[in-house]
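Removed from the display is one protein chain of the complex; every other protein chain stays in position.
First chain written, first letter: the chains are A, B and C, and each begins at residue 1.
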Amino acid sequence: MNNDSKKGRGREKTLTFIDRNRIFLLFGVVFLVMALFAPRFMTSFNLTTIMRTTAMNATAAIGFTLILIVGQLDLSIGTIITFAGVVGLGLKQYIGYGGSVPIAILAGCAIGLINGLLVAKAKISSFIVTLGMLTLLQGAIYTITRGNSISLSSPDAFAVSDWLARMIIPLITPRVVITLVLVGGFTVFLRLTRVGRNFYMVGGNRQTAWLSGMDTDLYTIVAFVISGFTAAVGGVLFAMEGAAATLNLGNTSLMYVISAVIIGGTAMSGGKGGVLKSFFAILMLDVLYNGIILFGLGNEVKIFIAGIILAAVVLYEAYTRYKHDKTVGQRAELLKEVDELKERIKTAKHRAAV
Amino acid sequence: MSDQQRVVALQMKHVTKQFPGTVAVNQVDFDVFAGEVHALVGENGAGKSTLMKMLAGSYDDYEGEIWIGDRQVNLHSPAVAKANGIAMIYQELSLASPISIAENVLVGRLPVTGLGLTDKRRIVEDAKNALERVGLGHLDPDMAIEEISQHEAQLVEIAKALWNEPGILVMDEPTSALSREEVELLFQIIERLKKEGLAIVYISHHLPEVFRIADRVTVLRDGKKIATRAVAEVSRQEVVQMMVGKSIAEFYRHESHATETETLRVENLTRFGFFHEVSFSAYEGEVLGIGGLSGAGRSELGRALVGLDEVDHGMVFLHGKRLRISSMSAAMARGIAYLTENRKSEGLALRLSLRENVLVSLVPRHTQGGVYKQSLGEPKLQELIAELSIYPPDPERMMNNLSGGNQQKVLLAKWMAIEPRVLVLDEPTRGVDIGAKSIIHKSIERLAQQGHTVLLISSDLPELVALSNRILIMREGRLIREMAKEESTEEKVLLAANGEGV
Amino acid sequence: MEPTKTAAVDSRALGESVVNRVFVTVGVYLIAGVLLLLGIGLQLTGAINNFATAQNMLNIIDAVSMLGIVAVGMAFVTYSGHYADLSVPTTMAMTGYVAVEMLKYGFFAAVAAALLVGMVVGLINAVAIGKFRANPIIWTLAVNYMSMGVIRLVWVNKQIYPDMTASTVRASQMFDAIFRLRFFGRIALPMVMMIILVIVFQFVLRKTKFGVQLKMTGAARTPARFSGINVELMIGIAFVICALTAAVGGLTVTSLNRVGAWYNGEGYDFRAVTAVVIGGVTLAGGRGSIVGVLGGVLVIGILNNILTLLGVGTFSQDMIRGAIFIVVVFINARSLRKMGRDYE
Partner (left out) sequence: MKRPMTLVLVLLLALALPAAVFAGGQKEAAPGAAAAAAGNLERSLAVDTSGLKSEDGQPLIILQEKQREVPSRPANPDALPEDDPLHWWDIEFAGWNANKQNIPESPKDGAIGKSIVFIVHGDHPWTTACTLGAQKIANAYNMKFKPLSPNWDLAVQNQMIDQAINERPDMILLIPLDAKTAPQQARKINQAGIPLILFNTLPSAAAMDYCITWTGPDDFGQFRMLSRVWADEMKRIHGTSGVGVAYTQHAPGGSPYFARCWGPISELSGYAPWVKTLDKQAPGFEADKTMQLVSDWLTRFGRDLKGICAADDSSQALGIFEALEKAGRRDVVVVAAGNSKVGMDLVKDGKLFAITYQTAEGDGALAVQTAADWFNGKEIPPVKYLPKHIITKADVEDFYPPQW
């Protein structure tokens, strides 16, 4: 190992740094474009709108990021969002928000717990478990509501929803605050606490984690519980602000969150990623959509661009790995002489030709 | 070793561990003194790894007593084992590839600030120190494991184990992926640790290493303990006999079957950055050894020959005809095959059956009019199971349920099945017990006898010297030397591989 | 993924209980059988009627034949160790649109064009996932978005009708017949297509070079590559097959709905995976069979049938379906492990 290889690694490192933080750049670019060209984008009202739109999916994305970090998948977050919304508002008229909201959130955790137990203890693939849970919950929601979406038109309900939607300062409403607190909290937790780091270890290599004395099953289960928790929080708050819970509240969230989290740079393979990145990814998409609407363009554009971005990111990641695999293990000192070697080969060919 | 420091660090009293249907470890007594290296040898499936996993706390259902110092402990989870100062260095690397070196080394014991938050600065510092101890000071602790080479990773693994400042250190085949230099470094480290009073359990198939580093050696066979002896008082032969139960020559120089007819000729073969301008020829019935340190480009050369990696320059001739190898299947069709050095990750489909793993190489050949006839492979399969005495001889058995040695035999069988004209063997006996080893060696000889050409890439010098008719030495991606059988000795090969001597 | 026990285990040891053995061999058909018995039992108790009639059985198969067509293709993706192809729904919709558009050049042009669309989407997936190893779930999701975008951009939220685009009445009638053509007055064409596909692909999977090599690829990609298998190609073909069956499914759905619309095929991705997995094709890859997938499809059909006959509401049916899905997969995985045919 000599300096050259070290230098090479230095360069590599800078690149990987940019790569690791690409989502912030991406966000910056999108934001800049919209700020410059989209009509009425840069009004504090509109920016607040964006933040408020972001809130639900951003909250759900926290848990989902964690799930990917431990190397699992949770397809049920969309329905958990809806479920929590329905429970939270459905029970309000009986026990008030004071009781119904905690119950809704606990329900979310409970669902997460079940997912987690089935994955960790019964050893069923999380893809299967959560896919089944998705179907099951969807049915449950329709059954308990008998097809009625739930709305509250009582003054106090409106009071709450107004409070949640109130603009404290530009960009910030109470619901946004809650989201930001959760995002910040989990970012710190995952980045700077031992337990947080352990989640990465579990996802990075389950066996290592286990051998270094971590209860990997526990970590997996906790991840699912947290995923259920954040999804539920996102759902119930959204419903409260709207003073209504529809039965397909979270339907679009799943694909939206998956795309965002991946674009944010969290890997399906586990052990990589971060909550803050996911948050900015969601923000980036919302800014994009917001701008698209401001431009007066339709969904087709929105869907198409979302697809392009996602595809680009996935391809980029795949391709860098592809390249990496091809070059890993090259000897620096040999690489140095490659050009000169090529030269010699060319001349040799030339001579052969003559 | 003077008597006053003979403190018993670890004692296992008739421990037993059963798996469904087998008793992997049967009433074994085992102890280690502080400041000694106690080697544990035995064939694959003898129970070494099981015994060690027991120590690591991988099982919560073993029988018998384990004493650490003067306390009896229940090592029912890795956490407990760690808490009792037991550290393991595993054969299969136990590092998380997407995660930084630093966090892998310090896993579970990340330094924290007063606020209970992890301390980035100290993480890097500590990791650096840990790496220094194994001579990896130049590595940047922030790099992810996936960005460093395999032998670097092996050393990181060791650094990780040492960082836990264990009282008892268990090493399971720690040298399997190391170059000679690194092995030397490791041995120095071990010596130092001995002086610091560590109790070290050293598992290896590599008897020379055992005799070089160990104070005592315990032999296991079929899960039972055969004997514990002071290394000074026992000979290699005796140990081997205890291991296999009967006396066999560990190595025998086999006579050459090499002919004058050239099978393979390689001219200026080059893959930029891996190996440059390699030229040589090999002959019918020849076993052509390729020696060198790990990472010298030997495996890359082998892979390039069968088209697993594309070549940037150079030519390959088979029986005088220029070969343009586009893919491995093409190479196989021409009669060139490559046996990988990584049995588990590259060699075998552990989820599939023995039959499927062996016959996969024959699929193209046994496909007629688009229809694959498995039955055509059946006789060959039986023949190979018999020749290599693969146990259990049940073609339906899933690979994961076979012992390492038998897995390696299956891997070899896969390539013997197509009877290639040129067979490249990359570390054909890595991590394999002596019984399996000698069987594999016999098969290699048989291939040579029948006029096949074998390219033998091996870091196991005795093996290399014993089997090869000629030995090519590679160093840092270049072919630097060729040795005739007569002049080739372990020492010479070693020196050459290190770029010394003429 | 706890440390796997490589110590030699001999067969006496393995939990070869009758249940496990039966389950591993006949797999999903055991469940299908149980459900049938359940149905008959319910009929005897009078809880439901006309369950065990040829008519009803045919209904069941009819109901799932389109799902079957798609699932059979999806099975190859799962079998190759790549979970699922989430671009299936939009592929179905797009083939529908293109086919209907192309009817102006006659029926066969339409079918050809539809299959071509499938082919193209399949190839895109093949390159990205087969060669560059893009994550299958995310990539196909992205492709799903993009092609949906394309559809919306090209056909600006309009849906198009065969009988309006078709050059000749005959063409539109033939297109209509894709779903409606009946043999012996009762055997519908989709059913026939499904059966044929099952037979053909079962053969392909078990008896051809591709099938055998795909198995190795699915079970262990790198070792497969180191055994001289062109894994890129194998995976690629798997995705192309999937896209092609999706195209066939798309044609059928479109013919049924008599309209090219972007919501044709919605939900077919997860529904197909469910069938595939219930059918015993494990997500780990390299395990299962097409006949098994047929079984999975039938199980779903029979289940829905019984539940509706019982008068269970659509929504409660979902709950039951979800639960049963998880349980079945659990039993399957567990018996495989107990049999020593698999590990976590």
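Here is the rule we use: contacts are C-beta pairs under 8 Å (C-beta built on N, C-alpha and C of every residue); 3 or more make two chains touch, one makes a residue touch a chain.
Since this is a predicted model, take the numbers as computed values, not measurements.
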item: Shown chains touched by the chain that is not drawn here; value: A, C
item: Options C:91, C:159 or C:289, residue touching the unrepresented chain; value: C:159
item: Candidates C:56, C:173 or C:208 - the one touching the absent chain; value: C:56
item: Touch with the omitted chain, as defined above, among A:91, A:180 or A:249; value: A:249
item: Which of C:202, C:305 or C:332 contacts the chain that the document leaves out; value: C:305
item: For chain A, the residues touching the chain missing from this view; value: 17, 21, 24-25, 28, 31-32, 35-36, 39-47, 49-50, 52-53, 56-57, 142, 145, 147-151, 153, 158, 161, 165, 238, 241-249, 251-252, 289-290, 293-294, 296, 298-299, 302-303
item: Interface residues of chain C (partner: the chain not displayed); value: 48-51, 53, 55-56, 58-59, 62-64, 66-67, 152, 156-159, 161, 163, 179-180, 186, 188, 253, 256-259, 261, 263, 266-267, 301, 304-305, 308-309, 311, 313-315
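Just so we're on the same page, only the chains that are shown with their structure count from here on.
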item: Overall pattern in which the protein chains touch one another (line/ring/star/complete/other); value: complete
item: More contacts between chains, A-C or A-B; value: A-C
item: Mean-CA-position distance for chain B and chain A (Å); value: 41
item: In chain A, residues with contacts to at least two other chains; value: 207, 210-211, 269
item: Set of chain C residues in contact with two or more other chains; value: 2-3
item: Residue ranges of chain B touching chain C (in the complex, touch as defined); value: 19-22, 24, 45, 49-50, 53, 58, 306, 308, 327-329, 331-332, 337-338, 340, 345-352, 356, 360-361, 363-364, 367, 370-372, 374, 391-392, 394, 397-398, 400-404, 406-407, 414
item: Interfacial residue positions of chain C with respect to chain B in the complex; value: 2-15, 207-209, 211-213, 215-216, 219-220, 222-230, 284, 286-287, 340-343
item: Chain C residues touching chain A - in the complex, by the definition given at the top; value: 1-3, 83, 128, 131-135, 137-139, 141-153, 156-157, 270, 273-274, 277, 283, 313-323, 325-326, 329-330, 333, 337, 344
